[in-house]
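The other protein chains are all here in position, but one chain of the complex has been omitted.
Let's turn to subunit A:
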Amino acid sequence: MGASSTLLMVSHGHCLLCLLFSVVRFIYIKTFNSFDSFRIKSLPSLPSLSLSPSLVLMDRRFPFKVLEHIFSFVDSNEDRNSVSLVCKSWFETERRTRKRVFVGNCYAVSPLKVARRFPKMRSLTLKGKPHFADYNLVPDGWGGYAWPWIEAMAARRPFLEEIRLKRMVVTDECLEKIAASFRDFKTLVLTSCEGFSTDGIAAIASTCRKLRDLELRECIVDDLGGDWLSYFPETSTSLVSLDFSCLDSEVKLSDLERLLSRSPNLKSLKLNRSVTLDVLESLLRRAPQLVELGTGSFSDELDPEEIAKLTKALSELKQLKSLSGLWDLLPEYIPLLYSLCPRLTSLNLSYATVQMPDLIDLLSRCSKLQKLWVMDLIEDKGLKTVALCCKELRELRVFPSGADLDETDVTLTEQGLVSVSEGCPKLESVLYFCVQFTNAALVSIAKNRPNFRCFRLCVMEPFAPDYRTQQPLDEGFKAIVERCKDLRRLSVSGLLTDKAFEYIGVHAKKLRMLSIAFAGDSDLMLHHLLSGCQSLKKLEIRDCPFGDTALLENAAKLETMRSLWMSSCFVSFGACKQLSQKMPRLNVEVIDEHPPKTRPDSSPVERIYIYRTVAGPRLDTPEFVWTIHKSPEVGVSRLSIR
């Protein structure tokens, strides 16, 4: 009965496919809504579905090949995680077919387990340090070492092709290991990583014959010189994307020119600041097929002939969609960019200290712009122009140009964001730094743009109320979370009371990441959040006046989240201990750079970082990090390799 009927079913493959898909979706929606990264858990028994028994029987007897084929259409890791929880055979099939592995917290699971689970892994993405490490809130040496992962993969998964790391410590040895172990290595993307030098990059360049992407995004690199570029072998022609914008030292022009000449597939090139404007023309001439360009410094004195040549070279970039770099951009060179503007979908002016009139000149020509990063020099007037001209805008980031709060003498107010929200119907992601804000503005923004997915407002003055009414910004953020049903990421600031968080807890059902600073009155705030936001995955809080009660009451919630960061809040050591006891699969880490001599239960802790894990306490904690031990008498432990 089994084989022939199965074959029969497969021959009517289409409807079966749909049926199976609906099964997958049904299970996903009903039961496993809250997972993001994969977890190895005890598998539940097959949930009772309201389907015909014959279909259920068929699940059990479906041959591996069929399942495999069907799963090949399941792309997103979230769906795959859900699929793998249905039953053992689905788990097995799914794990054998997963090619892209994403681990949101490198300490949540051990590298060995991941390597063993996914034999066909081709791409690995890892994230290490908590997000607040970007703002110097995590002391150096905290962790996030890539080495154990690289080592494990090198030994077991030599066919790995892509590695993407974010906020991890990568050493030259890691890079050399990558170069030596993965024969078909194609893609290395390091974002906000540190710990390596240009020698490691040279190793990658010289050894990875099939290297396609080498991207260093905002990394801290020990820059020993520009020689690394010459290590690309003369025979390598496979490069598709190269980003070395975070490096300081000069690379040899001839090396770069030769590399560009022999890389016909190069689509994305991001130069560093030391590449001067006078050489840009010769580089562009050799790479007219570029889709993304990050220029070097844009401020040299050029004579008219050079300017003409550069203008021509820029206009030859017929496929260019994304422009960045533009360091020290001089206003007189803005006209050179005019030829690119009509096709641009992404423009990063966040390092270009250009004033508003020039920005208006430029932006009014960019009708197809979807992503704009700019400094607050654009002012309200500039944003109004953006609202008029850039109707396709999806993402806007406005960074502060002044070094300190009291140095901003630009007229960028909440009005700028209001105009953009009015004028740009597709706007869904915003990062906005502003000195003050009003509730009214937030309400109109929410009304105009209910399709926000990411809303990050940074009112730079801590505890700043609505400057017209002197009220807290509760009502404003209430409007945002009420109207923007799809909100995934939110950063709040300004003066906020517990009420704001009550609103967030009630309304922000799809919120996954929330960042809070200098807000709230009491434990109620945290309680609202943890009991309310169903999809919350990452919560990071600094300088807020609460801690223990809410944390302990909502301890179970923490296991459904990836991580919780709290710094400079009123969390006591005793609460950490209790939490750790209560929740065996959480690592409760205390970060204390100035630890007290004794730790009574009531003593406050500087920072805590709590994350779910199946790997137990980590073994590489530095001196200032303590993992709270699970058994109460021990208190804290620092397990480490000596």
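By definition in this document, a residue touches a chain if its C-beta (ideal position, glycine included) is under 8 Å from a C-beta of that chain, and two chains touch if they have at least 3 such contacts; residues count from 1.
As a convention for this text, contacts and distances are computed from a predicted model.
**Student:** According to its UniProt entry, is the unseen chain "Proteasome subunit beta", "Auxin-responsive protein", "Thioredoxin-like protein" or "Autophagy protein 5 isoform X4"?
**Tutor:** Its record in UniProt gives the absent chain the protein name "Auxin-responsive protein".
**Student:** Touching the hidden chain in the complete assembly: which of A:181, A:236 or A:249 does that?
**Tutor:** Result: among the candidates, A:249 touches the missing chain.
**Student:** Who touches the missing chain here, A:195, A:382 or A:416?
**Tutor:** A:195
**Student:** Among A:71, A:90 or A:132, exactly one should touch the missing chain; which is it?
**Tutor:** A:132
**Student:** Looking at the full complex, which residue from A:185, A:351, A:477 or A:546 touches the chain that isn't shown here?
**Tutor:** If we include the chain that is not displayed, A:351 is the one touching it.
**Student:** Hey, which of A:75, A:92, A:140 or A:601 is the one touching the hidden chain?
**Tutor:** Final answer for the missing-chain contact: A:140.
**Student:** Can you list, in ascending order, the subunit A residues touching the missing chain?
**Tutor:** Residues touching the hidden chain, for subunit A, are 132, 134-137, 139-143, 145, 147, 169, 171-173, 192, 194-197, 199, 218, 220, 222-225, 246, 248-249, 273-274, 276-277, 297, 299-301, 327-328, 330, 350-351, 353, 399-405, 407, 433, 458, 460, 462, 515, 517, 542-543, 593-594, 620-624, 638, 640-642.
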